[in-house]
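The excerpt is restricted to a subset of chains, each kept in its original location.
Chains: A and B, in written order; residue numbering restarts at 1 for each.
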């Protein structure tokens, strides 16, 4: 499978395992973020842009199989869509090639000075639009 | 607004605030969980059922406004649907009555012995079906 985006390796640490003995579902939100930051960084996009902050607008996760302590997971991320106010990213978390979690995040931008929404910065629009893969044909996420 | 479910008060702690100065989106996953556990507990449903564990199957969050340090948030939860294999819960996170986050979680059950999906335990089915409010009329979440 060709990955137009980028893949980040994460390890399920003891801190990630809950009292059911599996990687807590909430930890995957952090795993996606690690992949997202590296993806933005590889496109020259700053974590702390001038005049606005990227904020999570919507987040969807589908879990197929649990992960366990010390599992090595590969988190891939790619740009699904970019418009004036949001950037949509799609993720897959795989263990040895098998998809454990599918996810999608919609990121908006916030102007802390005005305490109001802000447009997607031009640098983000241009770089992510160029990398855009289009909407997945799968129904959800 | 009548709340058929239950509401839990949480406070945005320093540990929840990220380097953008707002409550990190991932922390809301934990806030939902706190409300969910109290909701289950109030229905006499165990956190650790015999022979299976509740696992997150799908999770959707919509963020409308950021929360800040020491904000008092009210997390309401109610049962939207129950079937043989999943339980669907709907959440609202409010600050002073204003909705900041809407969310939905679909919970499935996992048999650790067989490493396979398990049906919803009868106790969960009965108690949550009795409390069910039906699908929201809002399109998403």
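As a working rule, contacts are C-beta pairs under 8 Å (C-beta built on N, C-alpha and C of every residue); 3 or more make two chains touch, one makes a residue touch a chain.
Just so it is clear, the structure is predicted and the values come from calculations on it, not from any experiment.
Student: Please report the number of identical subunits in the complete assembly described by this file, where 2 are shown.
Tutor: 4
The rule is simple: only the chains that are shown with their structure count from here on.
Student: Hey, how far is the Cα centre of chain A from the one of chain B, in Å?
Tutor: The computed centroid separation for chain A versus chain B comes out at 22 Å.
Student: For the complex, give me every residue of chain A touching chain B.
Tutor: Listed in rising order, the residues are 19-22, 25-26, 29-30, 33, 48, 53-63, 66, 110, 112, 140.
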